[in-house]
Each structure stands twice: as structure tokens, then as C-alpha cells.
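One structure coming up, written as C-alpha cells, with questions to follow.
A protein chain is absent from this complex, but the other protein chains hold their places.
For reference, chains read A, B and C in written order, and residue numbers begin at 1 within each chain.
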Amino acid sequence: MRYRTGAIAKRLLFIPVAVFIVITLAFGLVNLTPGDPALVIAGDLASDEHVAEIRAELGTDKPLPQRYAAYVRELFTERSLGTSFFTKRPIWDEITQRFPDTLELVVLGLLGAVLYGSLLGTLSSYFRRRWPDTLSRTSVTITQSIPDFFMGLLLIYVIFYIIGWAPAPVGRIGLLDRPPDRVTGAVILDTLIARDWGLLKTAFHHAMLPVVTLALFYSSHFAKTSRAVLSRALNSDQVEFARACGLSELRVVGYAFREARTPVVTYIGILFAALFGGAAIVETVFAWGGLGQWAIDAMLKLDVPAIQGFILVVGLLTLLVYLLLDLIVVALDPRVSYE
Amino acid sequence: MTAAAAPPTASLLEVTDLRVQFRSRRRTVHAVNGVSFAIDEGETVGLVGETGCGKSATVRAIIGLLKSPGRVTAGSVRLEGTDLVGLHPRQLRQIRGASIGFVPQNPFGALNPVLRIERQFRNVIRAHGRGRRAEIRSTALDMLDAVGIADPERVLRGYAHELSGGMAQRVVIALAMVLNPRLVVADEPTTGLDLTIQRQILDLIRDLAETEGRSMLLVTHDVGVVAQYCSRVLVMYAGQVVEAGPVRRVLTEPAHPYTEALLAAVPRRGERLVGAQGTVPTLLELPPGCFYYDRCQYRSDPRCATEAPSLREVGPGHWAAVHYDKGAGST
Amino acid sequence: MALVTLSEVRKTFRRGRSEVHAVNGVDLHIEAGETLALIGESGSGKSTVGRLALGLIQPDEGHVTVDGMQLDGLDRKTLQAARQNMTIVFQEPFQSLDPLMSVGRIIEEPLVIHEPSLTPAERRERVTDTMQRVILDPGLYERRPRELSGGQQQRVGVARAIVTGPKFVVLDEPTSSLDLSVQAGILELLANLQRDLGLAYLFISHDIGTVDYFSDRVAVMYLGQVVETGPKAAVLDTPRHPYTEALLSAALPADPTEQPPHIALTGDIPSPTQLPEGCFFYSRCNYRGDPRCATENPPLRQVGPNHWAATFCDVGSTPVSL
Partner (left out) sequence: MSRARLVLARALPQRATEPSEGGRAGRALRALGKGALTHKGLTIGFVVILLILLAGFFAPLPHDPIQPNPESTLQSPDGEFWFGTDRFGFDVFSRVFASARLDLPIALAGTLLSIAVGIPLGLAASNKSRWSERIMRGLDMFQSFPLLVLAFAIVALTGNTLQNIIFAIALVNVPRFIRLVRSEALVLRESRFIEAATAIGASRTRVMLRHVMPNTMGIVLAQASLAAAHAIIVIAGLSFLGIGITPPDASWGVMIRVGSQNIATGQWWVSFFPGAMVFVTIVAFNMVADGVTRLIGRAED
């Protein structure tokens, strides 16, 4: 047990270093990449004065160390991520406003991916080399080979246009619906709080296709991992011994599941962090209006401070998720002690 | 062969003409090819043979745990008269653990790494009936005490990875015998353990079997283990029992040339070692005659090449699958 | 002077925060053409001694000399060149062969390294000769290791070891993963090679039977120390250290009429991360009685002609019951 607290302390001590790395990365992305953002923003026909103006506004006319110092100073003293190059709004506000929407999408999408993927993986490993295995592996091959945005379009065509089960891909709720009072910022949660059941249904309806898209695309990770780990576990000596002791199949599969627990949880953590950016395309397809869509817009418009702020926030979020992940893995497995 | 399988009194375990195949799309491995033997109440039978001789497949067929794609294609396994082959999985589950205790080779692999030992006892006991937590706990403590664990309380609270190899195997034995099975099947229970520990574990298994009058099937590749711990021995080669009989007789006067070669390969001071000639058949296709024909130095009988010999009695309780009498003058 | 000498060799490995004291002051010597068997249980440090004897790992303290060359502190190039004279055969034959290389190329590699002046044809001839010498069909030249049986794989390992004509070979449990009938063939081969080529062997084993069959002298290791050493017959027939006595009694004779008394030991081997005080065997010893046992680590003392044991007590005297 002492080893474990030591390991956790070590992780905590690592945080400042990691934060520093993330900040540097966000800074370096804009300032160290070859090419001059000002030139890209200004376009090919811009005059030198115009380019210089943009440079001054971005701060890229000053020497690198000075810029870096200013960036870090602003970050820590004013807790500011800067303001958008185009809307002039504080980037922090832009991000926090959209964060809950993306969170909702990511949580629901991941939930679907974990459930569907683990189901496929379990069927696959338990009925190894029989028809459920073939079926599940074919499904995985197909879903992992269709890019998420294309899958979204296919779903829109089939489910919305042909069958008509889903509403048009216009965002969280219909264009004419009045949004719920903003409490958490997450539409589904807010309609729940407002007890507006009709709107809740609409919100779920609108969330259906994007969630299914994410769930299908990312389920292959869980299907493959759980299949590999469960197959190994179901063939392991401990499972054989459990069977030899007369334990029920349900209990035996439970033994195997415990083996798969750690890698599945790890994947959930990794994808959770990655999806804040990874869901961006799906958000765009469904006009979801979350963090990802905003970031993509910023990239298209070359809103440099916004891109920088987005990278920083997502990086820090990743860091946080990884820390939690470490703690959970330690709690799940008595063998992990981190020497 | 049937003669060996039908002893006058009913035995605890009767295996009759057992055949196991591992069939995949590309090939079929004939792992066990007509094995028959019986184990009486209270006796310890050794099953000895080298890698790939089918001893592991035989054992797993007995406890109904053949790994896919292996399956029993013929024969029966009768435990106290009930045929385990083709038994409903639920009934088979009731027999495993309760009537047949299984001691596997690798104790660390056999224990669940993330469950406390106490929980594993509880799972085993509750799989065969009800039990209150406290009762199960005291049963487990008694059992751990019986397998010679000095601090059972602490072991019960802990996890598998905190145990030494010898301790882990003791815990496994305790789990396998906690429901007092009539038959214990031990599959190379000491392979991988140190010499001094091996002897302790074997003594322990023997003592636990003797005091309760249990029968035991001890699978091993070590002639020494058979010589010191078994009363009868079955020698397996290429998926068949080629010789069976009382240990003293088989190990001193082997009737089958394979047994003889196996014994000649045991290193002894001052004696010249004789390595085996030829190779084991692949078991993908069964040869027409005696499976040992290619390697045999006594082959002389014309039937050797064409007809597989069946077990015949060559002495009191001593059976061998040969066409000729080795003593009666050969090359 | 002996072909191989290890004097006061110590080696500690760091594993995370703890230190594993694998070898704790070992003296050994091996004469040209003889076989010294190193017996011990897992964790006794016998494999580490084998690797120290070849300079595959460097000792923390003490010296290793092979054929007049001191291996510790040697620069890498010279050490690499010296490997022409000394080599090793491993326990797991398959794992010790590069799965991508053909049998011929595996056996050839030492020649490529140590005798670069050979032409490919000459090399091939040497390889074929060596294959015949280890009774391996030269037709297997182009085969991959996985197409071979365990016994054949080990013959490839032996061929690779002897192709450059070494004087000293460490045999690290060369037959313990093989079947009995295959083991016999390998042991026979190794004995013949020793006779024909005058090889010196350090034969690492945990199997008393093969040691009895195969060796000239025996050294018994316990917790990183040699507790007893001497001529084979002396050590195996009249053990003088209580651990040797217990170890020998644990061996199971293949003859059912033979039933040696079993001297049971209590407890497990102490962890090599925390060496005990006094005699390392104190916690499991049936003879402890001398007051020094608990406080002093007994040095090797002579107990017979060329026969040494690290003990204060006399095995054979009545064991003190616990």
C-alpha cells in the first residue's frame, strides 16, 4: 500500500512538468511551425503593411523568447487565454460555453462504444471461431473502415432522408425549438432540470445520429481489445482451474472479465481525452455547435489565439484524464504497485 | 484392450477406449487413440509419458475441459458408474471440484490474480452449495492448515502474487480438495517447483490422499515421481497406453520397448546413456501397424508393421501392447 | 593455473528500489577439459555465475579469469574477440535461436565474426563439418529453427557454440526443457565433444541425476554462495553441508526399490533482497547448534581431499530437532 501512495505522489509531482509541456506545445504549435500564419491569414495578394499589421496583432513580430514569456505571463497572471482574432471575445468564455455540449456528446458516444464494442468482443471471444465470432469481426471490420464523418452522412441519408426516424442534422434541437434555460450548459441536462419532457425527447432525437456515429466508429477499439484480452483470459490457466473447481460459466466469464477490466478502462480514458478533439468532424456534420466544431471553424478562419487556446485546454484535459486513469488502474489491480 | 478395461470389481474411475481429436480446417491431430484404464478406490496411479504423448489431453478429457478444437470422438469416462462424456454441462460442473479435484501444473496461473484467496474459496464452495461466510471461512482456514500453511489468516486475506511458488501450490491443492473429492487428478503438480519444494508438495498430496482414502491420477514426465509415489503406472506413447502395471514390476522389468528406452534414458552414474532413435509419429495420420514400429529395436513379428498390438497381460496385473515376448530372444 | 577462475565474485542487481544480491562471494576454478557442475535451486545465483564466468555481466567485486585473460574491466572489443574461446549453450533451445535465420546462418555467425578472412565456401564447409559433428543432418542447412524438433534445435545451439573451437563452454541447464529420451542424446553428444575437443564445461543444473552422470566435480550453491564443493563422488555420496544433504535427499530415484530417507527442510529460501545474518542456511537448518551459526557466515573449510564445505557443524551428527 505504501508503494501505491508513493506512486500516486510521483504522478502528482509530474503534473507541473506536464502542464509546462502542454503550454509549450500550444505555444510552439503556432510559433515554431514552419511558415508564417500572418502570411496565410493575409492571403497571397496582401500588401506588406497589412502582413506587418497582422503580425503585430498576433505578436509574431517580437523575438521568440519575449513572446513565450508574455504568453506564459498572461496565462498565469491574468488567467487569460487571449481573445479571438475575429470575434474579439475572450477565448475562455468561448470554450466554457461550448464545453458542456461536447461533453454530453462524448460521454454518450463513449458509453455506446463501450457497450457495443464490449458486447461484440465478448461474443467473439466466447464463441471463438463460431458464427457469432465471424459476425462480430465482420462488423468490426466494416465500422472501423468507414470514416466517422462519412458514416454520419450515410446515417443521415438512410435514417433521416429515407426512413425519416431522425430529425434533420441541424444541431442540438430543432431550429424552431426554444432552448432550455441555461443551467449547466448541456442541453439534455438542462431540459431535465427544466422538466421539459417534450424538449428532452427532441434533444435525444437530435443526439441519436451523432451518438450512434461515434459509438459505431469507436466501438472497434473496445471490440478488439476486449476480444484479445478475453480470449487470452478464457484460455488461461486460472479459468481452466476455475472450471475444474466446478464454478459456473457465468462466474468463469466474470473471472475473465476482471482481466479485461484494466485495458478497457484505459481505453475509455484515452478515447475520452482524444474525443474532445476527435469528435470535431462529427460535430461539424451534425452542426452540433460544440467545442470541436468551434475549433474547426477557428482553424478555417486561422483564428490563431483560438487554436492555441483550444490546444491548451484539450491538452490540460488530457493530462487530467490520464491522472485519473492512473489512479483508477491502481485501484483496480492489486498487482500494480509501480516500483 | 477391453480385457484391461473390465476388471472384475467396479472401479472408481473407468476410462474405456477414449479417443480425442483436435480437428481444425487444415488438419486433424489424433491426440488420444483408444486409452483404457481404471482406478480403484484409494490407489495412486501414475500416468507417465513425454511431450505430445497425449497425457494432458487424456486428463482434460476426463475432467471435461478439452480446449477447442479438441473433442472426445469415442469412448467413455465412468466415475462411480456415471459416464462423464456427453453429460449435461450443469451436471458435469457439479462433479468437477466436488467429486474430482484437479491440481494443475502452474499454481500462479491457476489462482485468480485480482481476487483475495478467501473469495476464491468462497466461490468454489458456493458453486456446490450454500454456505455462510463464517462457515466457509473456517473451512478454508482448516484446509489451509491441513496443507501446511503456517499463517492461514494472512494468506486468506492476501492475493496470489504475495505467495511463494510452494505456498501457491499449497493453496491450489487446498482449493482443489476443499470439497473432499473422491478422485484427485494432478497434472504435473511439481513441474517448475524447486527440488526441495517438489518433495514437500508430493508428500503433501500423498498424505492428503491417503488419510481420506482418495484415489489419485498423477500425471508426470518424471520417472522418479512415479517410482516413489505411485502404486500402478500407465505408460503413454503416441496417444496410447503401451504398458500398464504395478510400478515395481513395470520399472524393473519393462515389457514394452518404449518403456525400456524411457528407463534407459534416465541418467545414472557410471552407466552409458542411450538416446532414443527415430522420432515420435506426428499423429496427423495414424500409422497402420504398431505406433512404435519405426523406433523399435525388437520388431520381428510380421504383424508389427501391419497390425496395431493391443494390451495383453504379460504378468500378474501387468499389461503391454506388444505382439511378442521381449524376453523370448530378439535382436 | 586453472583455465577458468572466479575469485571472491559478487554481483547485485537493482530491481526498482530493492537490491537483489544474486552472487555473494563465489570462488570457483575449472581445469581444462573437466566438467564442473553447479547445482542449486532457483534463485541460488547459479545462472548469474555462468554469465559472470563468460563476462556477459561484470562482477561488482572480485575477478574472473579465463585462459589467462582477466575479463572484468576488459574493453568491449577485446572481450568480444575473446568470445571465440568461450561460449554458452542455453536452457531453451528454441528461444536461443534467431527465428528469422536459417540453421546454417546461425551456426555460421561466430565464424563471420571471428574469422572474417574465410571465404563463403570455406565457411560453409566448416558449418557442414560442425553439423555432422553434432549429428545434425546437413540437409537442414536452409531450415528455420521452428521447423526443427527440440533436440535438433539444441544441437544447433551446440554447433554454434563449438564452431569456432572454444576451450570453455557454459552449459546453462542445456537439457532441462527437453524430454528424457532427447536429453540422453544431448548429454551423450556433449560428453563426446568434451572427449574429442578437450572442452571445459561449467554445467549448470538442478537435476541431481544428470549431474551425477555428467560431471567431474560439483559445486552446490545456496543464496548466491557456494556452500559445498568437491569431487562428484565425495559431494554426492558423503555430503558435508546440511543443505547439500537435504537437496540430495529430495531427489527421487527412478528405481522403486530404492527409498532414500527424506530430510525435510522447513520454510522457503530467504529472499536475496535481504540477506540474513549469520549462516545463510540458518533459518532452515536441521543441525544448527553452534553459537556462531546465528551470527557468523561460515567460510568454506576443507572436509576431505579437495572437498570443502561452508559449515560450522558436522553433517552426520544427530540433527537438532526444531
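Following the convention adopted for this analysis, a contact is a pair of C-beta atoms (placed from the backbone, for glycine too) under 8 Å apart; a residue touches a chain by one contact, two chains touch by 3 or more.
No experiment lies behind these values; they were computed from the predicted model shown.
Undergrad: Counting contacts across the entire complex, name the shown chains the missing chain touches.
TA: A, C
Undergrad: Which listed residue (A:A46, A:V72, A:L302 or A:V329) would be found touching the missing chain in the intact complex?
TA: A:L302
Undergrad: Decide which residue listed in C:E8, C:D98 or C:D196 touches the omitted chain of the complex.
TA: Result: among the candidates, C:D98 touches the missing chain.
Undergrad: For the chain left out of this view, which of A:A46, A:L135 or A:A274 touches it?
TA: A:A274
Undergrad: So one chain is hidden, and I want to know which residue out of A:A56, A:A70, A:L115 or A:L154 touches that hidden chain in the complete assembly.
TA: Of the candidates A:A56, A:A70, A:L115 or A:L154, A:L154 is in touch with the missing chain.
Undergrad: Write the list of chain A residues that the hidden chain touches.
TA: The list for chain A reads 14, 18, 21-22, 25, 29-30, 33-35, 37, 40, 128-129, 141, 144-147, 149-150, 153-154, 156-157, 160-161, 168-169, 227-228, 231-232, 270, 273-278, 280-281, 284-285, 292, 295-296, 299-300, 302, 304, 307, 310-311, 314-315, 318-319, 321-322.
Undergrad: List the residues of chain C that touch the chain left out of this view.
TA: 54, 56, 76, 80-84, 87-88, 90, 92, 95-100, 104, 109-110, 113-114, 120, 124, 138-139, 141-142, 157, 160-161, 164
One rule holds for everything that comes next: only the chains that are shown with their structure count from here on.
Undergrad: Given the complex with chain A, which residues does chain B contribute to the contact?
TA: 63, 65, 67-69, 89, 93-98, 100, 102, 104-106, 109-115, 123-124, 127-128, 159, 161, 172, 175-176, 179
Undergrad: Within the complex, which stretch of chain A touches chain B?
TA: 128-129, 235-238, 240-249, 251, 255, 258-259, 332-335
Undergrad: Which of the residues in chain C end up touching chain B in this complex?
TA: Chain C reaches chain B through residues 41-42, 149-150, 179-188, 206, 208-210, 212-214, 232, 236, 246-247, 250-259, 262, 264-265, 268-269.
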